[in-house]
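Only a single protein chain was left out; the remaining protein chains are all shown in position.
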Amino acid sequence: MINKIVQSMAEALAGIRDGSVVLLGGFGSVGQPNALIEALIEQGAKDLTVVSNNAGTGRSGLARLLELGRVRKIVCSYPRSAGSVVFEEVYRAGKIELEIVPQGTMSERMRAAGAGIPAFYTATAVGTKLATGKEEREIGGRKYLLEEALHGDVALIEAWEADRWGNLTYRSSARNFNPVMAMAAELTVAQAQHIVELGALDPEKIATPGIYVGRVVHVAYGEPAVT
Amino acid sequence: MINKIVQSMAEALAGIRDGSVVLLGGFGSVGQPNALIEALIEQGAKDLTVVSNNAGTGRSGLARLLELGRVRKIVCSYPRSAGSVVFEEVYRAGKIELEIVPQGTMSERMRAAGAGIPAFYTATAVGTKLATGKEEREIGGRKYLLEEALHGDVALIEAWEADRWGNLTYRSSARNFNPVMAMAAELTVAQAQHIVELGALDPEKIATPGIYVGRVVHVAYGEPAVT
Amino acid sequence: MATATLPDACKPLTREQIAARLARDIPEGWYVNLGIGAPLKVADYLPAEREVIFHSENGILGMGPVPAPAAINPWLINAGKQYVTLRGGGSYMHAADSFALIRGGHLDLCVLGAFQVAENGDVANWSISDNDSAPAVGGAMDLAAGARQLWVLMEHQTKSGDSRLVRRCSYPLTALGVVKRVYTNLAVLDVTDDGFVVRDIVPGLTLEALQSVTDAPLRMAIM
Partner (left out) sequence: MATATLPDACKPLTREQIAARLARDIPEGWYVNLGIGAPLKVADYLPAEREVIFHSENGILGMGPVPAPAAINPWLINAGKQYVTLRGGGSYMHAADSFALIRGGHLDLCVLGAFQVAENGDVANWSISDNDSAPAVGGAMDLAAGARQLWVLMEHQTKSGDSRLVRRCSYPLTALGVVKRVYTNLAVLDVTDDGFVVRDIVPGLTLEALQSVTDAPLRMAIM
């Protein structure tokens, strides 16, 4: 019997190695896998590359991971926001590498990784300083940049409901980066607010089919805070 | 008040011009917009390029459109199947141009058109005769082909439920090419088995948001035949 | 530098008034993305009988207004991380689908704030210096390059009195040649092949006075 549901955080994050590329879901605190990020702090992997829309706020979660010096590089679209104090400290101190990627390009690069597309062209960022070093090509009279797939070794995501096959639903705007990151990583670990019986999810409504999910852990943490 | 629901087939297909690229949804007869295809026969546009997974069967629908000499070119993955007699006649007679595209490349080329991606790389068809004339490029040690976006002027699709904003759901495997074609065309016309009140569709379950749909027409035709 | 002062008789619009002025120009049925900050106010000024469908790039189509505190859904925030609602007919999508919609040219309009707009339609709205190596771009470049039309809503001048309508942007660019119209506290201007054309101007302000606070050359629209 297939059963992707694991009983502990240690099991959920087992095998994440130093140097991994870790994709972290969520937009702000909505859809953010807080419990998995705390567990990653415990787990100890270092020299990480983190892909996340934001660079953390306050002193916990991703910010704590940065503060502990565990992240070598961060890839994000919006590093600086209210409360991103730790990121700014470590960045100013030269302790972290930053790759700024437009949000849509970041999403599509991960979707491409999941979809077996090594590279694609986009008009986003043409002529801007984020085009530096990228191949530019004219297609049908318009200029485009070549963007490469962005793969993860691990994706940590948050879901609303999950079953033992790893099928997931999300709640409202908590969907955001989670399904795309699930596609893009070698191993996807989902924390889910609710575990349901196999067959209980409406097949027309499953947003992430279990094929993209390796492990599920039950974390009924309640409402996200807005940060 | 936005109301994309039209009351007649004439209204549904108004403005389709000679020379149009027409995307036809469906996989076999499931999810196939039969009523719209019949209406297109009536409507009269000619010199069409049709994109469809199959090349029609029997003597009605797409096969009839071919038989009437209205299709200049067909783009499909699986032209020859049981009952594709008309296609084979017109093709042997040199009356139609054929572009064979692997099914996944065809889907992705339309998704790319809808997503503003003019071209992407794929490993599908590398080294085969379908690679003829295509740019090959090595990325990360593997060979890929460059494939271009496939746009439609019009998409004719079939849905299960629709509301006046053009939001659509599909039934079971009738989803197939329909959502992708809706994204890829300048004008998408959907025939829907059921029209529902705005707000009646579960927002987690809408498979095609109305932004991709221009017109909806109510066609309660019942069960698809298997061909 | 154009740092002249405005005539006393001129009443610059407040941010709310600029938003209201812009809202007048959005036709029914348009799909619109409103950028973080002042552009978000535009939604408040659309008459209830005019259906306009708002998109938020974090994955909402058919976004409704800010809820009453008792009606908050903590999982439903917009791109500015404010609680919002979903209208009947709205739906959710993941990030790649959301930006496919943007990049694919399906939005009729995006309204962004900006630091500078140039007469060639270039826009700078994400970073105020090439020396700032960690600016936050978010979805601005995707929206600017992807929407069918980009309108900018901004103050006509900086706090220190510099013109934000310029011949060429001095700040790092967000996208090239994409701005179609600019709504400021002083005027509404189209970006044309011949540069800025003034469509509308606040009462008490002449074209000459507007020009005196604007770096880029202005022309009047022929009505």
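As written, the chains take the letters A, B and C, and residue 1 is the first residue of each chain.
Methods note: contacts are C-beta pairs under 8 Å (C-beta built on N, C-alpha and C of every residue); 3 or more make two chains touch, one makes a residue touch a chain.
Keep in mind that this is a model prediction, so the values were computed, not measured.
The hidden chain, counted over the whole complex, makes contact with A, B. For the chain left out of this panel, the touching residue among A:F27, A:Y78, A:Y91 or A:Y212 is A:Y212. When the omitted chain is restored, the residue from B:A125, B:V189 or B:I211 that touches it is B:A125. Within the full complex, the residue among B:S20, B:N34 or B:N178 touching the omitted chain is B:N178. By the touch definition given at the top, chain A reaches the unshown chain through residues 1-2, 111, 113-117, 163-165, 167, 183, 198-201, 203-204, 206, 209-212. Against the chain not displayed here, chain B makes contact via residues 27-28, 30-31, 77-81, 87-88, 91, 98, 100-108, 110-111, 122-130, 170-180, 207, 223-227.
One rule holds for everything that comes next: only the chains that are shown with their structure count from here on.
With centres set at the average Cα position, the gap from chain B to chain C is 36 Å.
Look at where the CA atoms of chain A average out and do the same for chain B: the two points lie 33 Å apart. Computed from the mean C-alpha positions, the centre of chain A lies at a distance of 29 Å from the centre of chain C.
Residues of chain C in contact with at least two other chains: 86, 92-93, 99-100, 102-103, 146.
Under the contact definition stated at the top, the residues of chain A that touch 2 or more other chains are 108, 122-123, 170, 207.
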